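The excerpt is restricted to a subset of chains, each kept in its original location.
Which chain is which? They are A and B, in the order written, and residues in each are numbered from 1.
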Amino acid sequence: MKSYRKELTYNLPTRRGYINITPEVQRCIDESGIKEGLVLVNAMHITASVFINDDESGLHKDFEIWLEKLAPEKPYNQYNHNGYEDNADGHLKRQIMGREVVAAITEGKLDFGTWEQIFYGEFDGKRPKRVLVKIIGE
Amino acid sequence: MKSYRKELTYNLPTRRGYINITPEVQRCIDESGIKEGLVLVNAMHITASVFINDDESGLHKDFEIWLEKLAPEKPYNQYNHNGYEDNADGHLKRQIMGREVVAAITEGKLDFGTWEQIFYGEFDGKRPKRVLVKIIGE
């Protein structure tokens, strides 16, 4: 069994946003030399998400509107967590979008359906944040 | 380390619905010959879900009502994604229900609690859609 580890860093200029990280994850798989296995991709921060969905800008606007409805950023004082911080909404949004994805690697490639793409979802940005890529297989 | 891959296909006659796919996943494990390891089961489509919960028809009705409240199908024009499509709600519903499950394999069996069952959740059906089963272990 082989294993591989890499951290990717993202620094979004806005509080919230989505970045397609599929090419970078595939690059990690290429580097690892692993042909059959599993890749775990997870946010290392608890106000961020890694998830799989569609690379379509209208949908990403819908995510923004929808998550603000389910777990609004403001008013800040609606949340117990927001004593010294203002990011409670980010912790909640990330529960809906998920911390991690586990994807199959087959013949050295991400084994994906036609429209599957991996995204980093940021809910408390404007600073560098890390994503972990861990691969095991052969 | 051994690995195994199979695609399962489901074609639901309705826009939304749930199918218990546990027996088919166990059949994949049997075919693989893997006794100790992990099985990844994921929707290959981004308006569908694979998740674990109870095989109880009342609960499945509750899922339907609840998801329609959190991310209603109509009116279609409430979503930016629905320019050429009408399935934005399916993309949102799948975020709540999840894309994938990772389950343990112990002594050749799905290592489950008493009531755990794996479901395919469809949010934009009436066409064939695929589920990936990837197993690694020994």
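The definition used in the following text is that a residue touches a chain if its C-beta (ideal position, glycine included) is under 8 Å from a C-beta of that chain, and two chains touch if they have at least 3 such contacts.
The structure presented is a predicted model; accordingly, all values stated were derived computationally and were not measured.
Student: Given 2 shown copies, how many make up the whole thing?
Tutor: Every protein chain is the same sequence, and there are 3 of them overall.
Note that only the chains that are shown with their structure count from here on.
Student: Which of the residues in chain B come into contact with chain A in the complex?
Tutor: 1, 3, 5, 38, 40, 42-46, 70-71, 79-83, 88, 91-92, 94-96, 98-100, 102, 130, 132, 134, 136
Student: For chain A, which residues count as touching chain B in their complex?
Tutor: 1, 36-38, 51-54, 56-59, 61-63, 65-66, 70, 96-98, 101-104, 106, 111-116, 136-138
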